[in-house]
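The structure is given below, and queries will be raised subsequently.
Of the protein chains in this complex, all but one are displayed in their positions.
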Amino acid sequence: MGNTNTATLLVSCPDRKGLVAALAKLLYEHGGNILQAQQHADPVEKMFFQRIRFDLSELDISRDELEDLLRIECGRFDMRWQISYGDRTKRVAIFVSRFEHCLYDLLIRHRLQELPCEIRLIVSNHPDLGPIADQFEIPFHVFLITKETKLDQEREELALLERERIDLIVLARYMQILSEQFCDRYTERVINIHHSFLPAFSGARPYHQAYERGVKLIGATAHYATLDLDDGPIIAQDVVSCSHRHGAQDLVRKGRDVERLVLARAVRWHLEDRILVHGRRTIVF
Amino acid sequence: MGNTNTATLLVSCPDRKGLVAALAKLLYEHGGNILQAQQHADPVEKMFFQRIRFDLSELDISRDELEDLLRIECGRFDMRWQISYGDRTKRVAIFVSRFEHCLYDLLIRHRLQELPCEIRLIVSNHPDLGPIADQFEIPFHVFLITKETKLDQEREELALLERERIDLIVLARYMQILSEQFCDRYTERVINIHHSFLPAFSGARPYHQAYERGVKLIGATAHYATLDLDDGPIIAQDVVSCSHRHGAQDLVRKGRDVERLVLARAVRWHLEDRILVHGRRTIVF
Amino acid sequence: MGNTNTATLLVSCPDRKGLVAALAKLLYEHGGNILQAQQHADPVEKMFFQRIRFDLSELDISRDELEDLLRIECGRFDMRWQISYGDRTKRVAIFVSRFEHCLYDLLIRHRLQELPCEIRLIVSNHPDLGPIADQFEIPFHVFLITKETKLDQEREELALLERERIDLIVLARYMQILSEQFCDRYTERVINIHHSFLPAFSGARPYHQAYERGVKLIGATAHYATLDLDDGPIIAQDVVSCSHRHGAQDLVRKGRDVERLVLARAVRWHLEDRILVHGRRTIVF
Partner (left out) sequence: MGNTNTATLLVSCPDRKGLVAALAKLLYEHGGNILQAQQHADPVEKMFFQRIRFDLSELDISRDELEDLLRIECGRFDMRWQISYGDRTKRVAIFVSRFEHCLYDLLIRHRLQELPCEIRLIVSNHPDLGPIADQFEIPFHVFLITKETKLDQEREELALLERERIDLIVLARYMQILSEQFCDRYTERVINIHHSFLPAFSGARPYHQAYERGVKLIGATAHYATLDLDDGPIIAQDVVSCSHRHGAQDLVRKGRDVERLVLARAVRWHLEDRILVHGRRTIVF
């Protein structure tokens, strides 16, 4: 985690011969030592995905020079690529409304050093969770949102996020839909969590619907936020079992457990640069 | 399981005082010894559900007399009730098409004495699985079905089921929709299995859709068949996890594993008289 | 949960006829309305266990009179019994050392009203977690323990618990073994959590041993504390999967997740009077 001498390279491109060799050679020739590498070739879409974690401590060129070389090499193969460095801790903003379970879970995991990031600030459209932010000494910003003020308030939020150089936004049960300006600005950098049921329920009070339908499982899905709110690329999912003995309130409680677990998992994977997005899918190494 | 001296009573009715005492007293006064009892009071719908398994060996009245008394007592409380006897083994028909995994699973579990029933016959709309029926020496009946012959063929099937006094029909990946005449005749006595996804997919080739969408879980749901095929009361559900490494064929394989597990679970619970249906829900004791 | 007009009766005794009827009749005759009842007859040990949750609002006798009647009736059947009332909230003490994940989890669940109890105090043999107690405004008592002071300090602790009329002690990763005087005083009222591995590892640094052995699952067990520390009646268990990719630190992290989940489950079940102990086993209704 966050080792200061490591970098992680994520690449995706149309599959073709020699991809693994080309990148391995480039790194090897300049003193980069590969610590971990995973690759996946999608046989249906003929796409290639790779994650390389490597040691920089004996690199014989500068990071800028390395990135220049990568730019050239990745250009040759039409690669989409990104690199992140272990000594450049990601900066996170958490968005919340009134539910506290996911927020608490992230704050505690951060404290336990499970999440290699800096939690710079918490944004909310309600003042309610301010005291929790205080407990953990994180700046808390309230942006009250009405239909009329929404776009303006979002602009303020975006300015704040910009100022704080935020890398990742976590919607920890944030009950507002992000507008197009927001989604476009932070593509694949906003993680959302929502409940999932088998079968799916639309409309209000899904846990009550689930109760009435007598489902035996309830679940949660973490995904990158897109304009179509609950339809972005899925990062993680899980379920817990339930029975007729569980009333709607019990289902809500079980939902909390699975939501916070799944959200934390997705956030950790993002922070560890494990996730590649391709169309509506993710590859999680 | 299937102990010859036991009976199982399932009752459901509007909740009111004295229900537990009334039935316990009736059984106790006539020498019926309660071995297991579970009850559930639904606080939302104000309904009462109970399962009582009791020992008949010191019953001081006949079974007919007991049923008469139950009829009177249950009448007092508007109870829906049913009784089954451990020495009256349930008679099962399995319906299949061309997938064999659920059929095999049921036959082997039956052989291992996990399913307290007699498997009287296998019905199929294809001849393909006949050899498996032969392996286990179960009569195999083919009813080829076209749009034109469907209702006639179903009538033949119903006559066969009648003749064989079938108690439970298991649709073990039977790829035909049952008509209204069939569903009405065997209400809450037909168990179906189908795949379940988060999110749900409609249309053809759901496993391929799941692959394209990059789901991280695939599941299966067993339910009582109703006219609205996949929407009957849910009996059991389960999921298995998957990842980008699993192609559509791997998802199909994983789907088989969870389908056969969930179907067998639902069938066993039905055979052990553990399931009560109320509206679109089940109570599984 | 904690409904003020309800009571929960737990009974266990040698199995014999008429047990269900006797208690149902007693409650019914005095206006107690059974809301939920579960029973279990152990066919091996010929024991009977029952949990009855009933409504007191139309009871026509006092609670003392009810308990007198129960004492007589339970006496007839050699029943071990206990009753608790929904308006008598249980009082809990949490014992911790230096690990905070279980403590945090209990405090947050309590705040989310998942745990029907009052958390009266936190006891620790280290000062480290004091600030967390402060965050949640719970009194924090440090009892430093050395080999020499152990029995004396425990006596102080027992006096404090007595004074606070504590009903349940939760060892939330408390790294001290309780002495005989303590275990005897709070039999079946101390819940402990510990990690569990397949296969089991004895000795120090179990997560490192698990890593070296390449286990694919790590788990946790919650149980009532007995003198033989990790061998008391098991209340709840769960596991999470792991692989060669998880270093010892990852296993520790996964262990935290499963420990806190399993401990909270066990505590909730105890607070809801769902657990009966028989010898080295629990029955959890």
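The chains carry the letters A, B and C, assigned in the order they are written, with residues numbered from 1 in each.
The working rule: a contact is a pair of C-beta atoms (placed from the backbone, for glycine too) under 8 Å apart; a residue touches a chain by one contact, two chains touch by 3 or more.
Remember, it's a predicted structure, so these values are computed and weren't measured experimentally.
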Displayed chains contacted by the hidden chain, counting the whole assembly: A, B, C
Hidden partner chain, touching residue among C:L107, C:I191, C:A236 or C:A264: C:A236
Of A:C13, A:A41 or A:L160, the residue in touch with the unshown chain: A:A41
Those residues of chain C which, in the complete complex, touch the missing chain: 40, 42-44, 49, 196-200, 211-217, 219, 221, 231, 233-239, 241, 243-245, 247-248, 280-284
Residues of chain B (touch criterion as defined above) contacting the omitted chain: 1, 100-101, 104, 108, 111-112, 114, 135, 253, 256-257, 261
Interface with the undisplayed chain - residues on chain A: 17-21, 24-25, 27-28, 33-41
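Criterion: only the chains that are shown with their structure count from here on.
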Farthest chain relative to chain B (centres taken as mean CA coordinates): A
Chain nearest the overall Cα centroid: C
Copies chain B and chain A - interface residue numbers shared by over half, same or different: same
Rounded Å distance between chain A and chain C, as computed from the means of their C-alpha atoms: 37
Multi-chain contact residues (two or more partners), chain B: 40
